[in-house]
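Omission of a single protein chain aside, the complex is shown with its protein chains in their original locations.
The chains carry the letters A and B, assigned in the order they are written, with residues numbered from 1 in each.
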Amino acid sequence: MNYTALEIAKKYNGVIEGNGNIHLTSLAKIQDAKTGCLSFLAHPKYISFLNSTKASAVLVHHDFKLEKSVKTTLIRVSDPYASFNSIITETSGHKKKKHIGIHQSAIIDSSANLADDVYIGPYVTIGPDTKIASGVHVYSNSYIGSNVSIGKDTILQARVCLMDDVEIGARCILQSGSIIGCDGFGYIKKGEKNIKTPHLGKVVIKDEVEIGANSTVDRATLGETIIHKGVKLDNLVQIAHNVEIGSNTVIAAQSGIAGSTKIGSRCTIGGQVGIIGHLVLGDDLQIQGQSGVISDIPNGKTVQGTPAIDFKSFYKSYVLFKHFPDLENRLSKLEKI
Amino acid sequence: MNYTALEIAKKYNGVIEGNGNIHLTSLAKIQDAKTGCLSFLAHPKYISFLNSTKASAVLVHHDFKLEKSVKTTLIRVSDPYASFNSIITETSGHKKKKHIGIHQSAIIDSSANLADDVYIGPYVTIGPDTKIASGVHVYSNSYIGSNVSIGKDTILQARVCLMDDVEIGARCILQSGSIIGCDGFGYIKKGEKNIKTPHLGKVVIKDEVEIGANSTVDRATLGETIIHKGVKLDNLVQIAHNVEIGSNTVIAAQSGIAGSTKIGSRCTIGGQVGIIGHLVLGDDLQIQGQSGVISDIPNGKTVQGTPAIDFKSFYKSYVLFKHFPDLENRLSKLEKI
Partner (left out) sequence: MNYTALEIAKKYNGVIEGNGNIHLTSLAKIQDAKTGCLSFLAHPKYISFLNSTKASAVLVHHDFKLEKSVKTTLIRVSDPYASFNSIITETSGHKKKKHIGIHQSAIIDSSANLADDVYIGPYVTIGPDTKIASGVHVYSNSYIGSNVSIGKDTILQARVCLMDDVEIGARCILQSGSIIGCDGFGYIKKGEKNIKTPHLGKVVIKDEVEIGANSTVDRATLGETIIHKGVKLDNLVQIAHNVEIGSNTVIAAQSGIAGSTKIGSRCTIGGQVGIIGHLVLGDDLQIQGQSGVISDIPNGKTVQGTPAIDFKSFYKSYVLFKHFPDLENRLSKLEKI
């Protein structure tokens, strides 16, 4: 990249405070930046770096109050992180190479139907009746079963597994090691034994979904496990059979959703959350990290704890939990009166 | 499939309520069913669907009490889910194709010993002195080390890893991405450094075990990590070195068992449970999801919490925890008297 601070300000309706003619040739975090870097300040934890940073310019919020004058040029904008991110995206676009072609070692069933401009890497296997749309990238050692469909411009990183009958939408990213369409964990007790329930259903993943590295999504027993448009799953997440996740919901690493639970749209689910099966969770929820959800939740709630309760109630109780010995002392004192 | 409701009733000693001659050509969950579908009702959460379902017939329990009359034909049986599951299994049997043969790209050491009717997929590697029994299926890109043995009719899905000296029984299913026989997490402190303990032991997995996608089972330091007959592990489960798991125990997703712990038979362990090392846990336990077990547990107990305590005690205390501020208020009031 090569911009002046003024040019950046112009791009994002910003206001310059300091030297607008300074040249910006790279991007860096405020604590790592060197001369020539553009940086940003969003999280209040990093304010102290503003004095010491070597960044030539820093994107800050219009309302940000400067305690004392700084050496770096400030560019005041309405959303510093979004502006910074937009420049990263622009820069990375230059970097990204477009792969095309089918590696000779890929093993592709003759009944599979691939668009002309796909990339299929080395040692990939693709089963019968599978359809792969234009612009799809499938990296090395990935496994694609039979009757799979993959929408336009979707990317499968190295070593992804799509089992039979899986449907993936357009512009999805499946990170390395993710496995879509494995059998669900369903058994019927017969005396001491657990007899496996066959899994005849499928997985349907809509457009613009991202699945993290080594995450797993089980196929339905019957019907479909559905992940709606714009959902983002982090690494090592587990989605069980017949789960349905509403559009634009975001689930952080190592969380697990048990069978047949339905989650609404635009939820934010923290890391290491567990949700039991057969629940109906509303839209716009916030579930704090490590919570254990064991009952339905209406729209818009924030919950925490195992079992999860209202977030504020949890914190009020937890503050008292931390001083439990003091409370017990107060009780003992009263008893002695 | 093609049955009348009467034919299904006959198969499972059922009793018809409604039109016994109706034709059933497919299977579906009660909320998704269309005309011609057979469905079932097991979990009370789904009773409300009985009025609206388009299923032509629904399997219900002999004792199920109908609130008001329904359009669909009821087939009363002793275990609706088991009957339904049995029909799924029958149906899926028709669907399953039997793969046979060794793909030319598989790299198999000359000292390995494979039965005649195995299936070995593309890009599989098999090390020296490994024995693979009749009917075994090994799918694409799986890695099998040296001196491994795999029993009759066991299935390795795509991208499974069996490290050296691993023993797998008959009729097991190892789902994609599972890794059996990785080194345990053992170190000896030497000053600040952690010196790796070599892992010379093995993993022994008995018959009819299922291992979930991306789960990991560590080899023993010395001796064996043992998973007994009929154990079922869900996805992303971690079993550490020298653990022993009793027959028919079931462990849900993302649970982890630390080194040298011994778990009894027929236990049900929820998701995201953690169990520390060197414990002895009894038979027929139920460990609730997200519990943290730090001490031995006798046979037949149900536990919850971190650290895990008796399930009923946990719930009684948790109810009070939720109302902790009220209790503190009551205490404050008494202090003011």
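In the analysis below, a residue touches a chain if its C-beta (ideal position, glycine included) is under 8 Å from a C-beta of that chain, and two chains touch if they have at least 3 such contacts.
Just so you know, these numbers come straight off a predicted model, no measurement behind them.
Considering the whole complex, the residue from B:T216, B:S265 or B:Q288 that touches the absent chain is B:T216. Against the chain not shown here, subunit B presents residues 105, 107, 123, 125, 141, 143, 159, 161, 163, 177, 179, 182-183, 185, 187-188, 190, 192-198, 200, 214, 216, 218, 221-223, 236, 238, 240, 242, 254, 256, 258, 272, 274, 276, 278, 290, 292, 306-307, 309, 313, 316-317, 320-321, 327, 330-331, 334.
The chain not shown here touches subunit A at positions 27-29, 32, 43, 45, 81-82, 85, 88-89, 91-92, 95, 103, 105, 121-123, 139-141, 157-159, 173, 175-177, 208, 210, 212-214, 230, 232, 234-236, 247-248, 250, 252-254, 265-266, 271-272, 289-290, 318, 321-325, 327-328, 331, 334-335.
Methods note: only the chains that are shown with their structure count from here on.
Each chain gets a centre from the mean of its Cα atoms; for subunit A and subunit B, those two points are 26 Å apart.
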